[in-house]
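This is the structure I have questions about; it appears just below.
A single protein chain has been removed from this complex, and every other one stays in its place.
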Amino acid sequence: MTAATIDLSGTTPTPFSRLVRVELRKSYDTRAGFWLLGAIGVLVLLAEIIAVWVTAVQDEPMEFGDFIGTAAFLTSFLLPVLGIMVMTTEWTQRTAMVTFALEPRRSLVIVAKMLVGVLLTLATVAFSIAVGFVANVVYGLLQGHTDWTFGWPDFAAFLITQVLAMLGGFALAALFLNTAAAIVVFFAYKWLLPGLFFLGSTLMDWFADIAPWIDFQSAQTAIWDWSSSGEDWAQLVVSGILWLGLPLGFGLWRVLRAEVK
Amino acid sequence: MITVERLTRKYGAFTAVDDISFVCQPGRVTGFLGPNGAGKTTTMRVMVGLTPATAGSVTIGGHHYHDIPNPGRHVGVLLDASAQHGGRTGREVLELGALSMGLPKTRVDEMLEMVSLTQAEAKRRIRNYSLGMKQRLGIAHALLGDPSVLILDEPANGLDPAGIRWMRGLLKGYAERGGTVLLSSHLLHEVEQIADEMILIGNGRIVAQGDKKSLLANAATGGVHSFATSLDNEALAAALTAKGVTVTSAGDGLRVDAETVEVGRTALEAGVVLTDLRNGEGGLEDLFLELTAETQRETVA
């Protein structure tokens, strides 16, 4: 130990999988994180129970896909918040100091966090499908008929759009590094912007032409439709770069060079 | 070994750290001393790559911090014990650290025991910790990976007297086993008792460095003095004055402008019984205040 230089030959760099495990654990080991995940689960469960109950009582025709859609409606609202919190908590609680002292390759930490967001999204999707499955079975028992319409394309689309929703929150969080700002801007993007895009498109022809290229949310319908038009996918990519790529890139650049306080 | 070479960090027009160089040797505790806002924390943050340097560089054991794989296993860092998620338990913080560094879970219990945090305390959330408890947890976190270099910013802050004594022993033992320790403080007495080597910083510049003896020798201009009390102060004062030493009365005893050894010898020769003989502590403190005078917030009378 008395050597003036440290012998690094025996030390391997922290493997990426371990970084992911650490970040995953950080997402649920605080009360706030635990409650957020718990809230997502409880809300999905609650929504499905209400959906089964109401539709069965009212004799509304429901299929498997409708139950999944109910869950998707809620999770697309809460998963971005999860994506935001995964990122910003490190700054609001100042734990970034410890994190980056233990792993100075900051971009790896950020990528690990992003992966954690994806993993939790997959878990949420799996949970939603399981709950939707049970809901459909219960609905079948109550109504005497079940409709299992929900194909693999729908499943894949559900998965991809949920991941994109989460990433949307994550990207804004990387950009702002502030929970409140990221959440507010995300909801403005999610709920106010479509209205503005619609207004703009109806009023101005030139805007109607460019809107599909900058409206990431509408562009995502291509995923649900498994559109065969190359233009639809091009629009998805372009608007995706605008709403995911740019904020993420700028945010990453900021994190890498920022002084961690 | 930590080597700081011509390090400068500027924030706009403000220079927090101004072209400083020093070396922390293995096997020694280096005290980083300076008034509030002198640039201690900034220097330490640059060491671990949390703050980019404007100019100059820092190497730890010959490597840039960024190039050390799994740095927690080589360098223990405690910069701000309060920078932890309030909703996490103390044990969880250590377990996360152990997981990051790839250590067995038993290490967490060892560390908890080492810093005297009970199992019940470790299960509490950090929001409910006192500053001293956070500090102990932070020290445990820094030592978790059994590093060979320790960088601690104000580790004694908030510790109770027993805790400070414990930490002193811990760091001394750590250095004796060959570790490199750098700890900062704004309290001279604290550093004086632990550090083998001291670096005095004020206004972002190093104003003095060396071990206690050489620092005092360099500061001889201030004059060495000691305090003596005896059964016959008058006789002692007369004997000292006869030797040409200046003696003034101070409280129940005398303030003598000479080293303690000189006073003791004189008392022996004069046959006076000494009841108390002390170094005029002020030496180092005077030096510290003098050297950092321009950077002190309060002017010293």
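Brief remarks follow.
Going by the order they are written in, the chains are A and B; count residues from 1 in each one.
The rule we apply is simple: contacts are C-beta pairs under 8 Å (C-beta built on N, C-alpha and C of every residue); 3 or more make two chains touch, one makes a residue touch a chain.
As a convention for this text, contacts and distances are computed from a predicted model.
Its record in UniProt calls the unshown chain "ABC transporter permease subunit", which is the match among "Deoxyribose-phosphate aldolase", "ABC transporter permease subunit", "Ethanolamine ammonia-lyase large subunit" or "Cytochrome b". Annotation: of B:127, B:165 or B:243, B:127 touches the absent chain (contact as defined above).
Checked against the full complex, the candidates A:14, A:30 or A:55 give a single residue touching the omitted chain, namely A:55. Touching the chain that is not shown, out of A:130, A:196 or A:246: A:196 (per the contact rule at the top). Per the touch definition above, the residue from A:127, A:187 or A:213 contacting the chain not shown is A:187. The chain not displayed touches subunit A at residues 32, 54-55, 57-58, 60, 73-74, 77-78, 81, 84-85, 92, 178-181, 183-184, 187-188, 190-192, 195-196, 200, 203-204.
Going forward, only the chains that are shown with their structure count from here on.
Contact residues on subunit A toward subunit B in their complex (touch as defined above): 1-6, 8, 11-14, 18-19, 21-22, 25-26, 29-33, 89, 93-95, 97-98, 100-105, 257, 259-260.
Contacts from subunit B toward subunit A in the complex involve residues 1, 25-27, 45, 48-52, 60-63, 65-66, 68-74, 77, 79-80, 82-89, 92, 96-97, 99-102, 125, 141, 148-149, 177-179.
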